[in-house]
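Note that one protein chain of the assembly has been removed; the remaining protein chains are unaltered in position.
Note that the chains take the letters A, B and C in the order they are written out, and that residue 1 is the start of every chain.
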Amino acid sequence: MEKNSSPASRSFASDNNAGVHPGVLEAIARANQGHVVAYGDDDYTRSAIKKFEEHFGPDIAVFFTFNGTGANVLGLQSLTRPYHSVLCSDYAHIYVDECGAPEKHTGCKLIPLPHRDGKITLDSVREAYHGIGDQHHSQPRVISITQATEMGTVYKPEEIQALARFAHEHDMFLHVDGARIANAAVSLGQNLRQSTRDLGVDVLSFGGTKNGIMGGEAVVFFRQELSRDFLFLRKQSMQLASKMRFIAAQFEALLTGDLWRKSAEHANRMARLLEKEVSRIPRVKIVWQVDANGVFAQIPKPAIEKIKQQYFFYTWMEEESIVRWMCSFDTTEEDVRSFAEVVAKAVNA
Amino acid sequence: MEKNSSPASRSFASDNNAGVHPGVLEAIARANQGHVVAYGDDDYTRSAIKKFEEHFGPDIAVFFTFNGTGANVLGLQSLTRPYHSVLCSDYAHIYVDECGAPEKHTGCKLIPLPHRDGKITLDSVREAYHGIGDQHHSQPRVISITQATEMGTVYKPEEIQALARFAHEHDMFLHVDGARIANAAVSLGQNLRQSTRDLGVDVLSFGGTKNGIMGGEAVVFFRQELSRDFLFLRKQSMQLASKMRFIAAQFEALLTGDLWRKSAEHANRMARLLEKEVSRIPRVKIVWQVDANGVFAQIPKPAIEKIKQQYFFYTWMEEESIVRWMCSFDTTEEDVRSFAEVVAKAVNA
Amino acid sequence: MEKNSSPASRSFASDNNAGVHPGVLEAIARANQGHVVAYGDDDYTRSAIKKFEEHFGPDIAVFFTFNGTGANVLGLQSLTRPYHSVLCSDYAHIYVDECGAPEKHTGCKLIPLPHRDGKITLDSVREAYHGIGDQHHSQPRVISITQATEMGTVYKPEEIQALARFAHEHDMFLHVDGARIANAAVSLGQNLRQSTRDLGVDVLSFGGTKNGIMGGEAVVFFRQELSRDFLFLRKQSMQLASKMRFIAAQFEALLTGDLWRKSAEHANRMARLLEKEVSRIPRVKIVWQVDANGVFAQIPKPAIEKIKQQYFFYTWMEEESIVRWMCSFDTTEEDVRSFAEVVAKAVNA
Partner (left out) sequence: MEKNSSPASRSFASDNNAGVHPGVLEAIARANQGHVVAYGDDDYTRSAIKKFEEHFGPDIAVFFTFNGTGANVLGLQSLTRPYHSVLCSDYAHIYVDECGAPEKHTGCKLIPLPHRDGKITLDSVREAYHGIGDQHHSQPRVISITQATEMGTVYKPEEIQALARFAHEHDMFLHVDGARIANAAVSLGQNLRQSTRDLGVDVLSFGGTKNGIMGGEAVVFFRQELSRDFLFLRKQSMQLASKMRFIAAQFEALLTGDLWRKSAEHANRMARLLEKEVSRIPRVKIVWQVDANGVFAQIPKPAIEKIKQQYFFYTWMEEESIVRWMCSFDTTEEDVRSFAEVVAKAVNA
């Protein structure tokens, strides 16, 4: 993934290139009153956790971290000892985009499985599940999936249920990297609980940053006993914020009045619009189904360079000439149309 | 350190119980314009780094992290391999308050040295420097000091110079946990460069959170070659912010127009006022010199309980009945006087 | 890999199921005289190291470890920092048979490459070499190959040279897991130096255990500067023997009077004999070229079970019904013929 500086004020590079939703920024400002105890022992944090309980049901355990890598690593560390392995897509963020953080911090091996449209299949999990009880082999302990996936697709409920069932039947856990769980839930027409806990997910990295907050993720345990060590693991992993109230306030805002849903719905809709616009351009091929807020297109190599003179974005697969375009809570229809025109011009040049 | 909930709107519990300086909050809001590239490749970050260069001189390398533990661990990891040891005070934050993060992440041993008024002495370093070249012993590689110290005192320039000299003569580095470096510099009447780089410091954790920003620290390398691996170490250590501009904007605000200095000066002044006020109370004994923004007092045990009914703060040394009271950028004279009255009443009861 | 108890006194399960060569046992007994300084500072160790220098040339650095996993992990740790990655075959011992030891101890990611007949190709290395300088990606630092391979084949000199050249042109190192380097050298008609150092290998795990010693491996650095930290890394990694002389004496015996070569030659010859014998059996298919001391055969599943009633050995690939049969320094022609008869009977049943 190369990068350029971009002259555009709103790009399609990533949903984390967007700023902060105004409602979230206001919530931060509102939380800036007087002193409160640090490290999460404050009313803002307690209130935000209650919001999670409203959405996901009681008997959960919720903890805030600084970022998605922190949430993923800590979720996995809660479920493993160093001789375990984690089964995931060979395109999973935890496998390719975290600079080896999961291996370094958990000591575990990550086993890359082939993906189909960004998803791992029960068959590939079954094949990777072997060497059980053999002291020479890392022992499979977690299936980790990304929802929505790194290819912009969304696992169907029955796909997740099948993976959860297999995990639980084999003394494993199902972990979800939900950096874009909001986009996925919206895509499925489900609420947050339906799209995670009710499908058998054990631990969820609940993404905020890519859905319009300034920074922060949450690790949500649907079985509280799995979180027993979490406070210590989080501190030791450098993921404990002192002025926690300001992360909490952001999540409070996100989970109040459907903001999480509205922002995700909007981003998804913009992606579908973008898909529609660029689909018309000859020699632009949409490569994966646009389930969430990302559009992945195969376009001629020279066109890529041309577009990048005006917009920064990532080439997702160099050789196949596949690029990724992401929409955010703040993407406008005009943004989409202007961009599609630039693409059309570049491709047709 | 026990903790209670506090009815007071501004406490003396910690400088990280304070909120965000209004100027910092405004800077965050101003940075919320359009899209920018994530992970630090943006103009806000470049501009903030330039501010650091204005203060510390050119030829430095600066990186932002989420929090102080992250800054400390990453600074130390840049200087060490796992068989090294780090010499520090037995009361150092890295030794007692980071839940073993430095050991876990660097693999190194931390060697606790006795402190005098919160400071380690050249003599204690000299004594701990042994076993060199012996394969059975962790090899001393870093001297790490906290400035201002955990006891509210401030190393004198010549004390730091002596430690730096010893470090460099023995193939070691001098690391400074500067969670309160601003308070220390102000206390010494020095600027940021004079109080660190010019004294021989190699790597500095530059604290922002305790000086009025929302969250974020910076690792500053005064020898650029030591930072060669830093980008990768930071990502792998889960300390890379995607929306980096919002951390950068905070530091930009802090380092502009003397905000760092004014805030620290104010906090220090409030601490001296608090010292003065409580010194008058019989049976209240100030135990360490009030060099920076903390007052450490020995008071009768029953009084502690009584005061805690109104104010949350930390008992620093249980047996000795020593408590810690910290002042912040937002502490007012009235806060101090009201608190001193409560203390007086409790002690005299 | 399942395992059964075996009624046979000499099996074809593994070259580490064999015992100790009588000459090695005698060397151990001879070293049992009086007291000598522990941890390697003794004449036995110095003498054994000289033997290595005779074979590999001067200007090397040699260190003994307890076992192959220890040698591999320490060799890799000497070459890496935790954000690096190691490129290796997806069937490499370090990847599948060390229970995640390399990841746990080095913190690095191991990148599995597809193998052809047990070997990785320059093309697959080239493809895996990407994301250079991108902070999100583990940075490729080492190419690690196994010689002889896990499939009983042997890299040709020019194949190793090509990998070494690519490594060095890209700021990487070439590491060789030489658990069976003796068998490989013999197979190539080369001496130890020709088959490693002269081909561009940087660090070698020199195997002893599978070539008739009781226990012990050596890490051989062909560039001494890479071993600077080794003494400390070895101790910290629990691989430092106190009564080192008894490991040293074994290597002294192995490297004296061509014992290493004779034992390996014999084992290789027995493997070729076994290949010849079983090739005659219908429905037994030799799957990889028998370059060293292992024969890999595809045989009917029911036959596998039948043979295992008399001989313990490993099914190498369950689904493909491929088994592995290894020969050792002590395998006799009669052993081979008796075994081949049992195989024939089982297959024909």
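As a convention for this text, contacts are C-beta pairs under 8 Å (C-beta built on N, C-alpha and C of every residue); 3 or more make two chains touch, one makes a residue touch a chain.
Please read all numbers here as calculations on a predicted model, not as lab measurements.
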| item | value |
| --- | --- |
| Partners of the unshown chain among those that are drawn | A, B, C |
| Candidate in contact with the missing chain, chosen from B:E103, B:E217, B:E275 or B:D291 | B:E103 |
| Sole residue of B:R30, B:R46 or B:H136 that reaches the chain not shown, by the stated touch rule | B:H136 |
| Residue among C:I49, C:V73 or C:M151 that touches the chain left out of view | C:V73 |
| Full-complex contact with the absent chain, from B:S85, B:S124 or B:T209 | B:S85 |
| Candidates A:L240, A:L259 or A:V343 - the one touching the absent chain | A:L240 |
| For subunit B, residues in touch with the removed chain | 1, 82-83, 85, 96-100, 103-104, 107-110, 112, 130-131, 134-138, 318 |
| Interface with the unshown chain - residue positions in subunit A | 39, 81-83, 107, 135-136, 138-139, 229, 231-236, 240 |
| For subunit C, residues in touch with the removed chain | 3, 5-6, 8-11, 13-14, 16-20, 25, 28-29, 31-38, 41, 66-70, 73, 98-101, 104-105, 209, 214-215, 232, 235-243, 246, 312, 328 |
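As a working rule, only the chains that are shown with their structure count from here on.
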| item | value |
| --- | --- |
| Furthest chain, CA centroid comparison against subunit A | C |
| Chain nearest the overall C-alpha centroid of the shown protein atoms | A |
| Intercentroid distance (Cα basis), subunit C paired with subunit A, Å | 42 |
| Centroid distance [mean C-alpha coordinates] between subunit C and subunit B, Å | 50 |
| Sequence positions of subunit C contacting 2 or more other chains | 82-83, 107, 135-136, 138 |
